[in-house]
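The other protein chains are all here in position, but one chain of the complex has been omitted.
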């Protein structure tokens, strides 16, 4: 090893020390969308970061989506995906497919990747151990959406046991509803979980560089903001449709006492790790 | 309440006392096939029995199959199920379907039923927390079967945490193999788990009344037998193909120290409860 | 086993499940009078029920009387029992006899019966470990009664240790008084213990079918009532003398937060078990 | 305080330090006969010593007899006490009296005295929690003695819980026998308990100054001896009848690993305290 | 042993019982000055008393000074000790000597003496584990004193771990200051520690018989007083300079909830033991 490289390694590792110290023992909820789990490289990058967080003493909890994967299987089964204002219309047959894909495919793909990188992950549906209970919701115009719900209650007992055993929970956004399984928005599920667990941080990995003051103006990327300003941004109507549930989840989590939220570009390799362990922030940070 | 009915109730409840006492704290592994989970009544009967076992202080662990459900979805996706000596030929696409059906459909159907009857169940794949590791196997004639494996190693840490938290684990027979997820026989998975957990009892719920001395002769039902006699029966060739992995699993579990095994008729309502809590046995009991 | 009988057994056992679930972990104080402990059959019935409660996860605590047995030994020692308004006049010699009979005979007879039915019971005097402290009381007309007291303070530490060790405490109503051992009413001791322990239920086993609206009118048996109505009944003067301390104890316990009380006919075999584990109630239930 | 007296106090207290240190955490079984419990002064002296042992960190366990008290009540009930070779002939009625007197009178007298001196004592019969199980024995000449037994099995679970809670167990020598309660020799019960508990010391408080080499020769008091020499003494026939079960119990306890036994004169005030906490020994010490 | 001596020993040991009981589990902070640690006899007397306190279940914590020893080494190194109103002027070099002497000499001398008398002591600087943090102070006339501080914050975590492990902490009055190690007054450090630990008692061992109403009048020794009266005494100006920080520390500790303080003559052998374990008090006791 050349000395300069050794020095560089030492510098970067010691730069991480204050962050490791600060987040020791902290529960951090990370939300990742289905699209970010399709490429092996992106999955490996994400999973390495999560496992590293676990090994330096944090308690990471991953909540994942799976929209593209669900639509894909629906099409293979001859069913056309339908959406109302971004919410998937979910009849009984679609719900069956949602569970098959989220629990049987996406969730297990993440668990297996964690295992390959040395983490002990456990795939969890929101129905396991009564973790998530949902009530039925309609579309913004009162449309009947089927088995689509919003989180009504979180019972984190099962997560607490797993976290104590140093397992990494990987959670699919399915909840027990009044008449069977319900499809819930993964962003909102992550926010509700972070609140119920008293998490110290919630991170949304997206496919944009962060939050913009002016949608479409790359120069207006917000590197730090507050809950108050977010509420104004939400009211202003200048947010993309995909960003709205993230912002609402950030606000939910902060109301429940989570002191820090991040919106990062999940396409940047190791964006999570860089955010957590280095001096430079990436994406948008929200403080109360 | 008429007095005679009250007396009958008291008699039956007090009859259960010695069994409750004997099995207090015991780990009991129950294996149920996919066909027994199709009818709501049968599922409710099974799940009630398991939840009752949990509430009187036992630690039941359920391992389930899902053969008919897998074949059904394969056909819907235009794929013909194929078998070699009872083992499903499992190419990569089939394996994906196996996971979708077992984890996304069958497993969650059981978890939801437990929840309806007041039990806190947690659905677990053998890949979660490194529970089951498999090696690849071939057919009896050396046939290439794809992602079909046999259990090589059991790491019960995840079950121990869940059982301590009074959750009921519901396990799908999928294992981490050398190159991805593997399909393992649910009977054999149950036997391996019972051995690794030091279970006090393993129960196989089947669709026959029990084990027969002479296949086809209803009068030859065996109510009690030993491991030695089972080995002879296995060598004699007079067992049905479906019974062979059950018998091998019983023998595996007994070699690992499990002191009692049962083969019951899962079609009899509450067969499990009657076996565990009443004087009369049902089906076939095996002692070492 | 005939199928219909199996079905009946399964029906009754599964009927018990919701009750087992509801009372899991609950502390239940049961008071039984001395007369109910004289017959072997009645004792066995009671003790089986208590042991069953313990094995399905409840924490039963038994408080017993012993009036007839004390009077019997007094007569054998040439001493005439005397009472003022139902309270035994207790001089020093009588107190010695009270202790000999309650602790040496009645208490140990119950402990031995528990042991025969598989329960680990421990006989406890209210003087052990400082459990019960009493102050001296006089008769309603100011009569000097000797070593007769009412419970002034309960220190449940000793019971907590025993219950944690899964022992069943069997308690004789003797308390430490200002100048030696005191005789306390077993009903009142049971009520005070239930309050101090935060019990979820208190049950009085009596030799009548329950509480009557009109004393002497069998048709006026009350199956359910409230604390408020009990207070009125107490004021009305229409209660038998033996029932008064039970009613006062129920009211004491409810004021201390015990949410449910029962007055049952201890002469019905397994009355306790039927009350706790079946749909039909027996006797009188009191809610706050 | 005069300085010389202060110095004397300091000298005696610091003399105790090495003994307090040596016996910290040690379980010590103390046996006392019924006659030593009759006088208030002797009882107070004994009980103070035991409470002091508890407060300096030892775990004392007291086993008591009650012969004179039993015989006294028998006579009051018109029954003549009868003995064969020192063993009380115990018919069913006598056994009832034994329990009444030991549990209802003697045991509770000790518990109350402990309480007066600040110790939390708990009276225990050998039948409580399955502590002592006995088999029936006959007299040396094969005489039928009734409910007289010898300890067959000790289950110390109940004592361990009480000792952990810093209670002082006070044990009456009654055991569960094959057909009811049995009378066992208190010396032998103490020896069996010391062995089962892994006690560090067993002390017998007697009404003689110790063990004599020559019975009747006061000058032949043995201050220290070994198990081997005791066996010879036992064979020599020169022991008084009351001393024999003590010696046998010492030998039993030593075979079970108890490393130190003492035979002290219980009539000397605070003999126990002087033995345990001062340089000068009193009575006879036995080492392995 | 003559009987009269045995009786005397028993009398003194049983006299200690109520005190042992009363102080069981209590944290007691003892402050001793450097001069009292110079003579071997005085050190042995003190250390024996502390070890005895530990063995009867108290948690003693010793805080020591070391003024004479520091001045001595300073002189050997050619540096003249200087004081302003009793506070040592402490430049960087002096601070180095203070640490060398307190930590390398005085503290270790006490730890070694504890070890010789069977106690497991651990020497602690106020800088270890962040125990004591100080701010810089000046002399009463605004004089610059160097590294002289007063305790600003106490983090007792390290002491709690040691006390749980039954070690005896021996604490040198050095604290972490804004720019290095600081010298703090040992009396004040003891008072701050007693308050932060919720001690039940604080004892100052001095070289006078106690507190006097009139300085110089031996007959005016105060045997018992209150915090209120102490404040008046402090305002009256009739205290010696060495007594002032003791009185201020007593008042600090009492404000923080310590319910009892003592000022004893450390020159009397075993003064601490006599105060704690006998009926007669020595020196001055302060109650709130």
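The first chain written gets the first letter, and so on, giving A, B, C, D and E; residue counts start at 1 in each chain.
In this section, a contact is a pair of C-beta atoms (placed from the backbone, for glycine too) under 8 Å apart; a residue touches a chain by one contact, two chains touch by 3 or more.
All values reported here derive from a predicted model rather than from experimental measurement.
Colleague: With touch as defined up top, name the shown chains that contact the chain not shown.
Modeller: For the complete complex, the undisplayed chain touches A, E.
Colleague: Tell me which residue among E:176, E:196, E:258 or E:272 touches the hidden chain in the full complex.
Modeller: E:176
Colleague: Among E:86, E:161 or E:288, which residue is in contact with the omitted chain in the full complex?
Modeller: Per the contact definition at the top, the residue touching the missing chain is E:161.
Colleague: Out of E:12, E:29, E:87 or E:111, which residue would touch the omitted chain in the full complex?
Modeller: E:111
Colleague: Could you please point out the chain E residues that touch the chain left off the display?
Modeller: Interface residues of chain E facing the absent chain: 73, 76-77, 96, 99-105, 107-108, 111-112, 115, 120-125, 127-130, 157-158, 161-162, 164-165, 167, 174, 176, 180-181.
Colleague: If the missing chain were put back, which residues of chain A would it touch?
Modeller: 1, 3, 6-10, 12-18, 20-21, 24, 48-49, 51-52, 55-57, 117-118, 268-270, 273-274, 277-278, 280, 282
We take it that only the chains that are shown with their structure count from here on.
Colleague: Just how far, in Å, is the C-alpha centre of chain B from the one of chain A?
Modeller: 35
Colleague: Roughly how far is chain A from chain D, centre to centre by C-alpha average, rounded to an integer in Å?
Modeller: Chain A and chain D have C-alpha centres separated by 69 Å.
Colleague: Among the residues of chain B, which are close enough to touch at least two other chains?
Modeller: In chain B, no residue touches two or more other chains.
Colleague: What is the shape of the graph in which nodes denote protein chains and edges denote touching chain pairs (line, ring, star, complete, other)?
Modeller: line
Colleague: What chain-chain pairs meet the touch criterion?
Modeller: Contact pairs between chains: A-B, B-C, C-D, D-E.
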